[in-house]
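Okay, here's the structure, questions in a sec.
Of the protein chains in this complex, one is absent; all others appear in place.
First chain written, first letter: the chains are A and B, and each begins at residue 1.
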Amino acid sequence: MSSTQISTSLAVSENGFLFLPTTGETFTVNETGRFILRRLQEGREQQEIISSLIDEFDVEPVDAQRDVLDFIGQLRQYHLTDTQ
Amino acid sequence: MDKKKYERPVILKQQSGLMNKFGSATSTQPMTDIEGVPVAELAAAYGSPLFVLSEKKMRDTQQQCQRIFRSRYPKVQFAWSYKTNYMNAVCSIFHSEGSWAEVVSEFEFDRARHLGVRGEHIIFNGPAKSAAALEKAVRAHSKIHIDHFDELYELIEITTSLGLKADVAIRVNVDVGIYPKWDRFGFNYENGEAREALKRIAASKTLRIVGLHMHIGTYIMSTEPFRVAVSKLVALANWLKQQLAIDLDYIDVGGGLPSHNTLKGQYLQADETLPALEQFADAITAPLFELESHGDAMPTLILESGRALVDGAGYLISTVLAVKRLSDGKRAYVIDAGINLLFTSLWYKHKMVPAQPTGVMREQANIYGPLCMNIDCIQEDASVPALKKGDRVVLMNVGAYTMTQWMQFITFRPAIVLITADGSPHVIRKAESLEYVMSLEEIPPSLRSLSA
Partner (left out) sequence: MKIAVTGLNNTDNPAPGVPVIRALRDRWPDSLHVVGLLYDALEPGAYLADVADANYMIPYPSAGLEQLFTRISSIHEVEKFDIIIPTLDSELNGFIKLAPRLAALGIKLFLPTEDQLRLRSKDKLVDFCSAHGIIVPRNVLATSVQDLYTIAQEFEYPVAIKGIFYDAAIVNNLDEAIAAFRRMQAKWGLPVVVQEFIAGDEYNVCALGDGARTIGAVAMKKLYVTDKGKGWSGITINDPALLEIAQKTIAALQWRGGIELEFIRERETNSYYLLEINPRFPAWVYLAVGAGQNLPAALVDLITGAAVTPFEKYSVGKMFVRYSWDHITDIAQFESLTVHGALRHG
């Protein structure tokens, strides 16, 4: 699986508050969402993120897999990913 | 090491006017049990979807209503509105609280008789009573509420040929200044039709006028229409007394009181805007004291409340079948209870509460039922916490007009469980089976080979 490029300028606070300086848009994200976002920003592979999510949280692998894909879909919907 | 609690990852864009997720703490409080019985156990034992009714809640509501009305007017009689929920167990609860039966068809009449309700404690309403049904009602000494002249003449004919007398009332429709106007039922007050009907009945040898009946509408959200309507019925009763020297046994004000559901298109929640039951009771009872002397006895006030008594006692347990994203990115859920079970969701925003703990992040989501029909939408833009496949939810205030208006469409109708006063669940209607649904069907011989 490939990695997803997150807009490099996206600022994510510890509170789960997101600010995209290029557009001025703000977002809120929950704990698991922040967990995934941070790892995407670090350039981690999708599969690696899913594994670390399963290690850290009480979640079934099949749910983690589906939810990470869905979350990346949400990021794409908000144009927070750099399409390459 | 214990792993962290998982919540489906959610990101929400902040938009003006939609930046308020605070104060949602209580609505994310899950409803893990109904009257002490865990939702998970109910669903595991009886399946999902599942209707659950609370006996305690029905009795508490009925007793509270009785207190409120009896503290304002000396003689009050409730008549359980069968069409609202005619499950035998439900009717039995209301009858044991002293309610009579209010029926609108031969089918409902027979149900009441089957439960052992005395004939004179059945009020027979409705615009479509068959000759056979009228005959049954006459023989049982039930109170027949006449809807139109054709029925009046038919009833005179039936009683005359049977050589029996019948106790009757007329349904009166009055203009109370609200819309829609329910003038298709009964005899009109303002244009004098009601007086004509009463004169005709008084002239008959077989019919005895014992009451006046009205029913101004459903889910009436203010008290004034009731006050106006009862005032007009009282004026009619006083006219009866003066002109025809008739004393009434009762005045039946019908139903129409609202439940705690919020209507679609209503900005504020029902609980915030609806008058209290005490205020409705004031509006209904105050004009009754304008009745002119009825000998010693004031007529009985009859109430045919259904929705207000049973809606809050009904729950629908359902299961999330799928979590989807629509083409515009909006969240959508498919749950296993749809419009086939909740006809009422066409006009109510039924509150939906998760049955297990969730996170606090809420998304705007559409809630769809399981039917492959576009109309099968329980709610649009509901604010719900992140749910996942297999999660249970509870839809609230679904005790009225669901178990009588549900459809057997595409799939079976589910079981209904009553949690009795001692806190134990009992199936009061089994889930349908293929055998049950097909038991009424027949295949013509010429087609049988095709089905082999």
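We adopt the following convention: a residue touches a chain if its C-beta (ideal position, glycine included) is under 8 Å from a C-beta of that chain, and two chains touch if they have at least 3 such contacts.
In this text the structure is predicted, and so the values were computed from the model without any measurement.
Enquirer: Out of A:26, A:51 or A:77, point to the residue that touches the absent chain in the complete complex.
Expert: A:26
Enquirer: Which of B:9, B:211, B:275 or B:385 sits in contact with the chain that's absent?
Expert: That would be B:275, which touches the missing chain.
Enquirer: Considering the whole complex, not just the chains shown, which residues of chain A touch the missing one?
Expert: Looking at chain A, the ones touching the missing chain are residues 13, 15-17, 19, 26, 28.
Enquirer: What is the set of chain B residues that contact the non-displayed chain in the whole complex?
Expert: Spelled out for chain B, the touching residues are 14, 16-17, 19-27, 179, 222, 265-269, 271-273, 275, 383.
Keep this in mind: only the chains that are shown with their structure count from here on.
Enquirer: Counting in whole Å, what is the centre-to-centre distance of chain A and chain B, each centre being its mean C-alpha position?
Expert: Inter-chain centre distance comes to 47 Å.
Enquirer: Name, in rising order, each residue of chain B that touches chain A in their complex.
Expert: Residues of chain B touching chain A: 2-14, 21, 323, 325, 329, 359, 361, 386, 388.
Enquirer: Any idea which chain A residues touch chain B in the complex?
Expert: It comes out as residues 18, 25-33, 35-37, 55-59, 63, 67-68, 70-71, 73-75, 77-78, 80.
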